[in-house]
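Only one protein chain is missing; all other protein chains are in place.
Labels A and B are assigned to the chains in the order they are written; within every chain, residues are numbered from 1.
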Amino acid sequence: MATATDTTDTSPDERVPGETGMWFFVLFESLIFTSYFCVYLYFRTQDEGAFLEAQSALRLPLGIVDTIVLLTSSWAIARSVQEARAGRPAAARRLAFVTIGLGAAFSALKLVEWAHLIGDGHTFTSSDFMQHYFFLTGMHAVHLLIGLVALGILVHQLADPHRRSQETIETCATYWHTVDLYWVLIFAVLYIVR
Amino acid sequence: MATTSTETTTSTSSRLRTFVAWLLLVAVTVIYLGIDHSADDGGTLVASTAVTVSAVLLALVKVRIIMRELMDVRHAPPFLRRLTDLLVAVIGVSLLATYFVGQAIA
Partner (left out) sequence: MSIVSNLRADPKRELWFAWYSTVAFYSLYSVVFFGLTRTQPPGKPWLEPEQTVEWFAGRQDGLLVGFALIFVLGGWSATAIALIAYSIRRMSVSRAFAYSYLVLYLIAAVPGFLFICVAMTVGAMRPERSPEAQQWLYDLGFLSFSGTMGVFLVGSLIWMTAILLDKNRVFPRWFGYLNLCNALTEVVIAPSWIFQRGVLAWDGVIAWWIDVAVFGTYTGVFIYLLREVIVRDDFGRGPLPDAPPGRPRRWHPLAKVVR
(Lines give C-alpha, C1' and ligand atoms only; values in the text may rest on other atoms or scores of the structure.)
Protein backbone atom coordinates (compact mmCIF):
# COMPACT_ATOMS: atom_id res chain seq x y z
CA MET A 1 0.00 0.00 0.00
CA ALA A 2 1.18 3.57 0.54
CA THR A 3 4.83 4.05 1.46
CA ALA A 4 6.18 6.41 4.10
CA THR A 5 7.17 8.95 1.45
CA ASP A 6 3.83 8.74 -0.33
CA THR A 7 2.30 11.84 1.14
CA THR A 8 2.16 14.19 -1.83
CA ASP A 9 0.76 14.04 -5.35
CA THR A 10 2.80 14.87 -8.42
CA SER A 11 0.73 17.99 -8.98
CA PRO A 12 2.39 20.94 -7.25
CA ASP A 13 0.18 22.67 -4.73
CA GLU A 14 -1.74 25.85 -5.41
CA ARG A 15 -1.72 25.83 -9.19
CA VAL A 16 -4.69 26.85 -11.28
CA PRO A 17 -5.45 23.83 -13.52
CA GLY A 18 -4.93 25.09 -17.07
CA GLU A 19 -5.49 28.70 -18.09
CA THR A 20 -7.26 30.99 -15.65
CA GLY A 21 -9.30 32.28 -18.59
CA MET A 22 -10.88 28.87 -19.10
CA TRP A 23 -12.06 28.90 -15.47
CA PHE A 24 -13.70 32.25 -16.19
CA PHE A 25 -15.57 30.47 -19.00
CA VAL A 26 -16.55 27.61 -16.67
CA LEU A 27 -18.01 30.00 -14.12
CA PHE A 28 -19.79 32.27 -16.59
CA GLU A 29 -21.22 29.46 -18.72
CA SER A 30 -22.35 27.64 -15.57
CA LEU A 31 -24.32 30.71 -14.57
CA ILE A 32 -25.93 30.85 -18.01
CA PHE A 33 -26.91 27.17 -17.82
CA THR A 34 -28.23 27.71 -14.31
CA SER A 35 -30.46 30.48 -15.65
CA TYR A 36 -31.79 28.06 -18.29
CA PHE A 37 -32.53 25.50 -15.56
CA CYS A 38 -34.29 28.13 -13.44
CA VAL A 39 -36.47 29.10 -16.39
CA TYR A 40 -37.37 25.42 -16.87
CA LEU A 41 -38.13 24.90 -13.18
CA TYR A 42 -40.26 28.00 -12.99
CA PHE A 43 -42.41 27.12 -16.00
CA ARG A 44 -42.63 23.56 -14.74
CA THR A 45 -44.16 24.66 -11.44
CA GLN A 46 -46.78 26.63 -13.35
CA ASP A 47 -47.99 23.61 -15.32
CA GLU A 48 -46.94 20.53 -13.37
CA GLY A 49 -49.50 18.16 -14.81
CA ALA A 50 -48.57 18.70 -18.44
CA PHE A 51 -44.87 18.57 -17.65
CA LEU A 52 -45.22 15.31 -15.72
CA GLU A 53 -47.16 13.71 -18.54
CA ALA A 54 -44.57 14.62 -21.17
CA GLN A 55 -41.71 13.71 -18.83
CA SER A 56 -42.97 10.15 -18.57
CA ALA A 57 -41.78 9.62 -22.15
CA LEU A 58 -38.17 9.79 -20.92
CA ARG A 59 -36.47 6.54 -20.04
CA LEU A 60 -34.53 6.75 -16.82
CA PRO A 61 -32.17 3.78 -17.42
CA LEU A 62 -30.96 5.48 -20.58
CA GLY A 63 -30.32 8.68 -18.62
CA ILE A 64 -28.35 6.72 -16.02
CA VAL A 65 -26.24 5.09 -18.73
CA ASP A 66 -25.65 8.51 -20.35
CA THR A 67 -24.49 9.90 -17.00
CA ILE A 68 -22.15 7.00 -16.28
CA VAL A 69 -20.64 7.28 -19.76
CA LEU A 70 -19.81 10.94 -19.24
CA LEU A 71 -18.60 10.45 -15.67
CA THR A 72 -16.22 7.80 -16.99
CA SER A 73 -15.06 10.16 -19.72
CA SER A 74 -14.26 12.74 -17.01
CA TRP A 75 -12.34 10.10 -15.12
CA ALA A 76 -10.41 9.19 -18.28
CA ILE A 77 -9.40 12.76 -19.10
CA ALA A 78 -8.44 13.44 -15.48
CA ARG A 79 -6.19 10.38 -15.61
CA SER A 80 -4.82 11.55 -18.96
CA VAL A 81 -3.80 14.89 -17.44
CA GLN A 82 -2.11 13.04 -14.55
CA GLU A 83 -0.18 10.83 -16.95
CA ALA A 84 0.87 13.84 -19.04
CA ARG A 85 2.04 15.64 -15.91
CA ALA A 86 4.01 12.56 -14.84
CA GLY A 87 5.84 12.56 -18.16
CA ARG A 88 4.02 9.62 -19.79
CA PRO A 89 2.52 11.11 -22.97
CA ALA A 90 1.78 7.77 -24.61
CA ALA A 91 -0.45 6.67 -21.72
CA ALA A 92 -1.98 10.15 -21.67
CA ARG A 93 -2.86 9.85 -25.36
CA ARG A 94 -4.49 6.45 -24.88
CA LEU A 95 -6.66 7.84 -22.11
CA ALA A 96 -7.52 10.88 -24.22
CA PHE A 97 -8.70 8.57 -27.00
CA VAL A 98 -10.81 6.68 -24.47
CA THR A 99 -12.39 10.01 -23.52
CA ILE A 100 -13.12 10.81 -27.16
CA GLY A 101 -14.62 7.37 -27.62
CA LEU A 102 -16.89 7.81 -24.63
CA GLY A 103 -17.93 11.26 -25.86
CA ALA A 104 -18.82 9.75 -29.23
CA ALA A 105 -20.72 6.94 -27.49
CA PHE A 106 -22.74 9.49 -25.54
CA SER A 107 -23.59 11.31 -28.77
CA ALA A 108 -24.77 8.08 -30.34
CA LEU A 109 -26.95 7.29 -27.31
CA LYS A 110 -28.41 10.80 -27.45
CA LEU A 111 -29.25 10.48 -31.14
CA VAL A 112 -30.96 7.16 -30.51
CA GLU A 113 -32.93 8.66 -27.64
CA TRP A 114 -33.99 11.65 -29.71
CA ALA A 115 -35.00 9.40 -32.58
CA HIS A 116 -37.19 7.30 -30.26
CA LEU A 117 -38.85 10.35 -28.76
CA ILE A 118 -39.52 11.91 -32.14
CA GLY A 119 -40.81 8.58 -33.39
CA ASP A 120 -43.27 8.51 -30.50
CA GLY A 121 -44.50 11.96 -31.45
CA HIS A 122 -42.53 13.99 -28.91
CA THR A 123 -40.87 16.79 -30.81
CA PHE A 124 -39.42 20.22 -30.11
CA THR A 125 -42.86 21.75 -30.44
CA SER A 126 -45.15 19.00 -29.14
CA SER A 127 -45.15 20.22 -25.53
CA ASP A 128 -43.50 22.76 -23.24
CA PHE A 129 -41.56 20.04 -21.45
CA MET A 130 -40.19 18.70 -24.72
CA GLN A 131 -39.29 22.21 -25.81
CA HIS A 132 -37.09 22.54 -22.73
CA TYR A 133 -35.83 18.96 -23.07
CA PHE A 134 -34.67 19.31 -26.67
CA PHE A 135 -33.31 22.78 -26.00
CA LEU A 136 -31.22 21.73 -22.99
CA THR A 137 -29.98 18.48 -24.49
CA GLY A 138 -29.38 20.26 -27.80
CA MET A 139 -27.29 22.99 -26.18
CA HIS A 140 -25.44 20.30 -24.28
CA ALA A 141 -24.77 18.48 -27.56
CA VAL A 142 -23.28 21.66 -29.02
CA HIS A 143 -21.02 21.92 -25.97
CA LEU A 144 -20.03 18.30 -26.44
CA LEU A 145 -19.10 18.84 -30.08
CA ILE A 146 -16.90 21.77 -29.06
CA GLY A 147 -15.49 19.48 -26.38
CA LEU A 148 -14.49 16.94 -29.01
CA VAL A 149 -12.58 19.73 -30.79
CA ALA A 150 -10.87 20.59 -27.50
CA LEU A 151 -9.94 16.92 -27.02
CA GLY A 152 -8.57 16.87 -30.54
CA ILE A 153 -6.33 19.81 -29.64
CA LEU A 154 -5.28 17.95 -26.50
CA VAL A 155 -4.33 14.82 -28.44
CA HIS A 156 -2.48 16.95 -30.99
CA GLN A 157 -0.50 18.52 -28.14
CA LEU A 158 0.45 15.14 -26.74
CA ALA A 159 1.62 13.81 -30.09
CA ASP A 160 4.66 16.06 -30.40
CA PRO A 161 7.08 16.77 -27.51
CA HIS A 162 8.06 20.09 -29.06
CA ARG A 163 4.60 21.62 -29.07
CA ARG A 164 3.34 19.97 -25.90
CA SER A 165 2.11 22.40 -23.28
CA GLN A 166 0.79 21.09 -19.99
CA GLU A 167 -1.24 24.27 -19.59
CA THR A 168 -3.04 23.77 -22.91
CA ILE A 169 -3.66 20.12 -22.09
CA GLU A 170 -5.17 21.02 -18.73
CA THR A 171 -7.23 23.82 -20.30
CA CYS A 172 -8.79 21.43 -22.83
CA ALA A 173 -9.42 18.88 -20.07
CA THR A 174 -11.11 21.53 -17.92
CA TYR A 175 -13.43 22.33 -20.83
CA TRP A 176 -14.28 18.65 -21.27
CA HIS A 177 -15.20 18.34 -17.61
CA THR A 178 -17.87 21.02 -18.10
CA VAL A 179 -19.56 18.74 -20.63
CA ASP A 180 -19.90 16.18 -17.85
CA LEU A 181 -20.80 18.80 -15.25
CA TYR A 182 -23.67 20.25 -17.25
CA TRP A 183 -24.99 16.78 -18.06
CA VAL A 184 -25.05 15.89 -14.34
CA LEU A 185 -27.28 18.91 -13.75
CA ILE A 186 -29.42 18.32 -16.86
CA PHE A 187 -30.00 14.72 -15.83
CA ALA A 188 -31.11 15.70 -12.34
CA VAL A 189 -33.32 18.53 -13.54
CA LEU A 190 -34.95 16.90 -16.59
CA TYR A 191 -35.07 13.23 -15.69
CA ILE A 192 -35.52 13.16 -11.92
CA VAL A 193 -37.10 16.40 -10.73
CA ARG A 194 -40.83 15.91 -10.14
CA MET B 1 10.37 20.42 -17.03
CA ALA B 2 12.04 17.52 -15.28
CA THR B 3 10.07 14.45 -14.40
CA THR B 4 10.64 13.20 -10.88
CA SER B 5 11.68 9.71 -9.91
CA THR B 6 8.95 9.59 -7.31
CA GLU B 7 6.36 9.50 -10.07
CA THR B 8 5.62 5.80 -9.73
CA THR B 9 4.81 6.00 -6.03
CA THR B 10 3.10 9.37 -6.05
CA SER B 11 0.82 8.70 -8.98
CA THR B 12 -0.52 5.54 -7.36
CA SER B 13 -2.24 7.51 -4.64
CA SER B 14 -3.63 10.05 -7.08
CA ARG B 15 -4.75 7.21 -9.40
CA LEU B 16 -6.56 5.56 -6.53
CA ARG B 17 -8.12 8.78 -5.38
CA THR B 18 -9.38 9.58 -8.88
CA PHE B 19 -10.84 6.09 -9.18
CA VAL B 20 -12.60 6.38 -5.80
CA ALA B 21 -14.04 9.74 -6.88
CA TRP B 22 -15.43 8.09 -10.04
CA LEU B 23 -16.86 5.22 -7.98
CA LEU B 24 -18.56 7.64 -5.63
CA LEU B 25 -20.04 9.60 -8.54
CA VAL B 26 -21.42 6.43 -10.14
CA ALA B 27 -22.85 5.31 -6.77
CA VAL B 28 -24.65 8.63 -6.31
CA THR B 29 -25.99 8.30 -9.86
CA VAL B 30 -27.39 4.88 -9.11
CA ILE B 31 -29.06 6.23 -5.96
CA TYR B 32 -31.19 8.29 -8.34
CA LEU B 33 -32.87 5.08 -9.47
CA GLY B 34 -34.16 4.57 -5.97
CA ILE B 35 -35.27 8.16 -5.55
CA ASP B 36 -36.99 8.14 -8.89
CA HIS B 37 -39.09 5.09 -8.15
CA SER B 38 -39.95 6.12 -4.63
CA ALA B 39 -42.36 8.83 -5.65
CA ASP B 40 -43.98 7.25 -8.66
CA ASP B 41 -47.38 5.70 -8.47
CA GLY B 42 -46.66 2.45 -10.31
CA GLY B 43 -45.51 3.89 -13.62
CA THR B 44 -47.36 7.21 -13.43
CA LEU B 45 -45.16 10.10 -12.52
CA VAL B 46 -46.15 12.03 -9.43
CA ALA B 47 -45.01 15.48 -8.40
CA SER B 48 -42.84 15.45 -5.31
CA THR B 49 -40.94 18.17 -3.52
CA ALA B 50 -38.83 15.61 -1.68
CA VAL B 51 -37.68 14.05 -4.95
CA THR B 52 -36.95 17.45 -6.48
CA VAL B 53 -34.93 18.70 -3.53
CA SER B 54 -32.93 15.49 -3.17
CA ALA B 55 -32.30 15.37 -6.93
CA VAL B 56 -30.85 18.88 -6.87
CA LEU B 57 -28.79 18.28 -3.72
CA LEU B 58 -27.32 15.06 -5.06
CA ALA B 59 -26.46 16.83 -8.31
CA LEU B 60 -24.63 19.50 -6.32
CA VAL B 61 -22.68 16.84 -4.44
CA LYS B 62 -21.62 15.33 -7.76
CA VAL B 63 -20.70 18.71 -9.21
CA ARG B 64 -18.48 19.44 -6.23
CA ILE B 65 -16.77 16.06 -6.41
CA ILE B 66 -16.15 16.52 -10.13
CA MET B 67 -14.67 19.95 -9.56
CA ARG B 68 -12.57 19.07 -6.52
CA GLU B 69 -11.25 15.68 -7.57
CA LEU B 70 -11.45 15.38 -11.33
CA MET B 71 -10.87 19.02 -12.28
CA ASP B 72 -8.10 19.25 -9.68
CA VAL B 73 -9.51 22.24 -7.82
CA ARG B 74 -8.24 20.47 -4.70
CA HIS B 75 -4.76 21.65 -5.62
CA ALA B 76 -5.80 25.08 -6.80
CA PRO B 77 -5.15 28.36 -4.99
CA PRO B 78 -7.73 29.29 -2.32
CA PHE B 79 -9.47 31.86 -4.51
CA LEU B 80 -10.45 29.21 -7.06
CA ARG B 81 -11.50 26.73 -4.38
CA ARG B 82 -13.74 29.34 -2.81
CA LEU B 83 -15.05 30.53 -6.17
CA THR B 84 -16.08 27.02 -7.23
CA ASP B 85 -17.71 26.39 -3.87
CA LEU B 86 -19.55 29.66 -4.29
CA LEU B 87 -20.66 28.53 -7.75
CA VAL B 88 -22.06 25.30 -6.33
CA ALA B 89 -23.92 27.30 -3.67
CA VAL B 90 -25.28 29.77 -6.24
CA ILE B 91 -26.49 26.94 -8.49
CA GLY B 92 -28.18 25.20 -5.56
CA VAL B 93 -29.83 28.30 -4.15
CA SER B 94 -31.00 29.46 -7.59
CA LEU B 95 -32.56 26.14 -8.53
CA LEU B 96 -34.27 25.53 -5.20
CA ALA B 97 -35.41 29.12 -4.78
CA THR B 98 -36.92 29.13 -8.29
CA TYR B 99 -38.69 25.88 -7.58
CA PHE B 100 -40.18 27.02 -4.28
CA VAL B 101 -41.10 30.49 -5.50
CA GLY B 102 -42.70 28.94 -8.58
CA GLN B 103 -44.66 26.54 -6.39
CA ALA B 104 -45.86 29.42 -4.25
CA ILE B 105 -47.02 31.42 -7.25
CA ALA B 106 -48.79 28.49 -8.93
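Methods note: a contact is a pair of C-beta atoms (placed from the backbone, for glycine too) under 8 Å apart; a residue touches a chain by one contact, two chains touch by 3 or more.
If you're wondering where the values come from, they're calculated on a predicted model, not measured in any experiment.
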item: In the full complex, displayed partners of the excluded chain; value: A
item: Chain A residues that touch the omitted chain in the full complex; value: 19-22, 24-25, 28-29, 32, 35-36, 39, 43, 124-125, 128, 131-132, 135, 139, 142-143, 146
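Basically, only the chains that are shown with their structure count from here on.
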item: Distance from the mean Cα position of chain B to that of chain A, given in whole angstrom; value: 13
item: Of chain B, residues touching chain A in the complex; value: 1, 3-4, 6-7, 9-15, 18-19, 21-22, 25-26, 29-30, 32-33, 35-36, 39, 44-48, 51-52, 55-56, 58-59, 62-63, 66-67, 69-73, 75-78, 80, 83-84, 87, 90-91, 94-95, 98-99, 101-103, 105-106
item: Contact set on chain A toward chain B in their complex; value: 2-3, 5-6, 8-17, 23, 27, 30-31, 34-35, 37-38, 41-46, 48, 52-53, 55-56, 60, 64, 67-68, 71-72, 74-75, 77-79, 81-83, 86-87, 166, 170, 173-174, 177, 180-181, 184-185, 187-189, 191-194
